[in-house]
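A single protein chain has been removed from this complex, and every other one stays in its place.
Order as written gives the chain letters A and B; numbering starts at 1 within each chain.
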Amino acid sequence: MTPEVLVEISDLNFSYNSRPILKGINMTMKRGQVIAIMGGSGSGKTTLLRLIGGEVVPSSGYVKVSGQVVHELERDALFEIRRKMGMLFQFGALFTDLSVFDNVAFQMREHTDLPESMIRDLVLMKLHAVGLRGAHHLMPAELSGGMARRVALARSIALDPMLIMYDEPFTGLDPISLGVIGSLIRRMTDTLGMTSVIVTHDVQESLKIVDYVYFIADGVIAAHGTPAEVRDSVTPFVHQFVHGEVDGPVPFHYPAQSYRRDLNLEKALV
Amino acid sequence: MQRRTLDFWVGLFVMTGIAALMFLSLKVGNLDTYGIADSYVVKGNFDNIGGLKTRAPVKSSGVVVGRVADIQFSTSTYDAIVTMNIDSRYQFPKDTFASILTAGLLGEQYIGLAAGGDEVMLKEGDTIMKTNSAMVLEEMIGRFLFDKASEDNDF
Partner (left out) sequence: MFKHLAASIRGIGHRTIEGIWQLGHATRFFLLVLLKSGTSFRRFGLVIRELYYVGVLSLIIIVVSGLFVGMVLGLQGYETLQKYGSESAVGTLVALSLVRELGPVVAALLFASRAGSAITAEIGLMKATEQLAAMGMMAVDPVARVVAPRFWAGVISMPFLAAIFSVMGVFGGYLVTVTFIGVDAGSFWSQMQSNVDFRIDILNGFIKSCFFGVAVTAIAVFEGYDSPPTAEGVSGATTRTVVTSSLAILGLDFILTAFMFRGL
């Protein structure tokens, strides 16, 4: 079976208020793949997911999902394609006025005519997968950060979409749930033949489960490869990232004028 | 919150709201005194209506029998045409006398009907022939002063 391409990103450019965030991104994602997107904080990973979901419109280039250019779709067609996408938001974005159960049941109730008893079974199954079946009656305010993220994960897989985007699914998780969630993503992708896109900073954990890695820096793809290639890479950029070194090509600081000048130390020198 | 309790409270709220509207319409307002009962329309021409307003009461022997529906000025007869809705339960003879009266010294103005002796009753659309205009305070005072002055002159 030759895996078909689900997402195709071609020469994608995007800027916020004329500040370029992404410059000429090219990616392909196939069915059955788990793809990791890594990059420094503020490098535009969340923005890339928003572009795939059609929430923002690129300044040039395009994102194609199952052959359709996302930003050219009419509203109804966009909603049609979004039904087949799941997105785990970086901050969970649980509906605070609904219980955990109702959060996970939300899409089933909105988009399907399933009987309430079947919805109940499905919701409990999804919650069981993230280890929170017992917490189904709680309100989001009563959850810890990691629990909320797991509920959000259960919600994003509620309708078994063909493409799931996880914006940092591992942050705030303890090592045990981290491992469980990681293998859950891998297993779902394999059994359902879907595509998973993971934005993550957790290099070690994600290298265990992903098929391909993209590194984004300065709005371009700085490096990409399979986990094996990445681990053995001698590219300074990848090496710095994989081993978490402070010094290297990836800047820790947001672009700014010189530190000395900001602290008014340079005046004396002039 | 449970769906059932929620529905209960909202149901109660809507019921209270409707009850309040009913109370306003029936107990505070006068929905039950006109509009519901059948009525017929009669007209009357008055030289001067004073301060008569639409929906002022039409009374006979102090009982409200109808309301003023409309007041127009006629450019053919140069007087006011007052349209009244009279409750169909009350029939008046054709030669009924309509006058514009004032409740109390400064109170609101209303139309008083004094029944005549005709055999034929007023029907829908009829016009009352015998009318008496409103007393206008200024005219009354003016006439009083004039009378007084002429009395003085006699001596």
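Just so it is clear, contacts are C-beta pairs under 8 Å (C-beta built on N, C-alpha and C of every residue); 3 or more make two chains touch, one makes a residue touch a chain.
Quick caveat, the model's predicted, so the values are computed rather than measured.
Shown as candidates are A:53, A:182 or A:227; the residue that touches the absent chain is A:53.
Summary of contacts with the chain left out: across B:7, B:47, B:124 or B:139, the touching residue is B:7. Of the residues in chain A, those that touch the hidden partner chain are 53, 55, 79-80, 82-83, 85, 87, 89, 91, 93-97, 106-107, 110-111.
Where chain B meets the omitted chain, the residues involved are 1, 3, 6-7, 9-10, 12-14, 16-18, 20-21, 23-25, 27-31, 33, 35, 53-55, 57, 64.
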